[in-house]
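Excerpt of the complex: some chains, original placement.
Order of writing sets the chain letters: A and B. Residues in each chain are counted from 1.
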Amino acid sequence: MTTSDATPRTLHELAAQFGIEAPRRDVEITGLNTIEAAGPTELTFLSNERYATKLKESAAGAALVPADFEGELPMPALRTAQPRIVFAKLMSAFHPRAQRPAGRHPTAIVPESCTIGDDVSIGAYVVLGENVTLGDRCVLHPHAVLYDDVVIGADCEIHGHVSLREGVVLGDRVIVHNGSVIGADGFGFEPDADGSLFKIPQVGSVRIADDVEIQANVCVDRSALGDTLVGEGTKIDNFAQIAHGCTIGKHSVICGQVGLAGSTKIGNHVMLGGGTGSAGHVEVGDGVQAAARSGIMMDLEPGAKVGGVPAIPIKDALRAVLYAPQVPSIARRLKKMERRVEALEEAENADA
Amino acid sequence: MTTSDATPRTLHELAAQFGIEAPRRDVEITGLNTIEAAGPTELTFLSNERYATKLKESAAGAALVPADFEGELPMPALRTAQPRIVFAKLMSAFHPRAQRPAGRHPTAIVPESCTIGDDVSIGAYVVLGENVTLGDRCVLHPHAVLYDDVVIGADCEIHGHVSLREGVVLGDRVIVHNGSVIGADGFGFEPDADGSLFKIPQVGSVRIADDVEIQANVCVDRSALGDTLVGEGTKIDNFAQIAHGCTIGKHSVICGQVGLAGSTKIGNHVMLGGGTGSAGHVEVGDGVQAAARSGIMMDLEPGAKVGGVPAIPIKDALRAVLYAPQVPSIARRLKKMERRVEALEEAENADA
């Protein structure tokens, strides 16, 4: 699905809209498409240099490329220092978010005690608990389940098979994709005298701020006491595990399969690469960037760029990783050296 | 949600209940709360030394601290050598588990062939297959799905969007949180002569013993033959993957994102840190503790404390991890040494 319902525009109009110098040739643009599939009225995007050769053979009507892109292209090109954000906004212009018609499917269960905003769309077999609040224009897809006392702001979209547990609070414009579970019990158990594990009631809650997007099959757990918090504009990818009592700041990016242990504190504008983990109670400063699979075991200063386990400055981590396969040969060379030094010492002793 | 419906008590009463020496000053306690949020009738808990300074500024009416906590506090304190289990039991006393009213939502599908215990609560849109058995006082939240022949003991709680597949057996007091899948097919395929992958029917089942708690979005797979087993009192956190034919003992702790390959055998009182993995068919003895992200590739003796990949004694693993970034400088120093030894050898030869 790459064609668009939006009015077609010309390449020159698009250039003007984004303050980009217009190429000489103009062309009508009806949509965006991949390098391989784009046709003569479609704009394509060079997302990665490795596709430069393919781009030169593309049938696309126009191309969006980095300002420093070198070489001839068969189609007119928009050149910009920020090709990724321009691409994002072009996509958004050609694919405005679909509006769901307001309405309540007859099979949706909405107790009298709920407060439902205007123009809300509630799909088939949705179940709301008691005292749920939904803001204006929310969309609940079929099979969303909201437990008692959930509060959701305006313009949220909750997909099928999402569970929002008791008392969870979402801000405005929050999107939660299929299968995610917000507010299940934190993993809190203490070994008792007889060796069994005693469950600590998890009576805190989870609060998700405005403009957060949570992808599919994510878990954000509730805490024993106090709330687990996700700050404004933060995005959380599939299979991320946000344990009880974590606090995540604003506009941070939590990639897939990240695992944050209990009470981790993540700052604003942080980027945690896929599979990154944290030990409990650590603090990660604003603007930290952690490479994929980092193991954050101690606090990290704002702006740190880290990698490895434990997470250390990314340059050191990369060097360590690249040198690791040399350890067997280092061991061999060291062994040989020890013999040579021994021989030298014997000779020296003999001389003396 | 941190206030409690339970009768308020005094700090002295609580001290007596847990056999802790009472502080001089008494105070009425209505509930527990975090260091930041606790008010003058609330008890707070120092869960981690790093919050000691905050505790000194807390408005809490009382505090629970380790026996060896040093320094003055503005509030009376309960001091105990086991603060964590005392906290757990206090939480439990102030937050007794809510009782769901028995009843069957009219939309729940319960075939005639099912056997339903007393005082069972079955939520909206729950689907039971044929011949399902539910013990007394079970709670099935809306959108739980139980396939044919599932057998559940008494006092279990099954949350929304949980799938219990055909023939799965749960003991008493088992809790399964949202989105977990118990008894989906094991990942069993064999390459056939033509290079395609031939599916091995998975006709074993999964048996979960009493007092197990399974958090959200967990997978416990069924086996080709024989049962996958989870022992009494074991707790399994979000995203854990328990493959076909695994056996987990009693009172073990399987943290988030653990991945156990087929036929792994885990003993009693084992603790597997987050993201730990195992190779197939390995045996992990009773009481083993594996640090986060351990890679268990060989059998482990009872009581072993391990870490790293492959999992080795934790002390060695930590030392190896800390030294890994030194490898580049070791390589450089070795190179330099080799040159110096060569120079010495030449001098020695010249001398001779």
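Couple of notes before you dig in:
We adopt the following convention: contacts are C-beta pairs under 8 Å (C-beta built on N, C-alpha and C of every residue); 3 or more make two chains touch, one makes a residue touch a chain.
Source: prediction; values computed, not measured.
Each protein chain is a copy of one sequence, and the assembly as a whole in this entry counts 3 such copies (shown in place: 2).
To be clear about the criterion, only the chains that are shown with their structure count from here on.
Separating the centre of chain A from that of chain B, both taken as means of CA atoms, is a distance of 25 Å.
For chain B in complex with chain A, the residues that touch the partner chain are 1-2, 32-34, 36-37, 45, 47-48, 50, 84-85, 87-89, 91-92, 95, 97, 107, 123-125, 141-143, 159-161, 177-179, 211, 213, 215-217, 233, 235, 237-239, 251, 253, 255-257, 269, 274-275, 292-293, 321-322, 324-325, 327-328, 330-331, 334, 337-338, 341, 344-345, 348, 351-352.
Contact residues on chain A toward chain B in their complex (touch as defined above): 107, 109, 125, 127, 143, 145, 147, 161, 163, 165, 167, 179, 181, 184-185, 187-193, 195-201, 203-205, 217, 219, 221, 224-226, 239, 241, 243, 257, 259, 261, 263, 277, 279-281, 295, 308-310, 312, 316-317, 319-320, 323-324, 326-327, 330, 333-334, 337, 340-341, 344, 347-348, 351.
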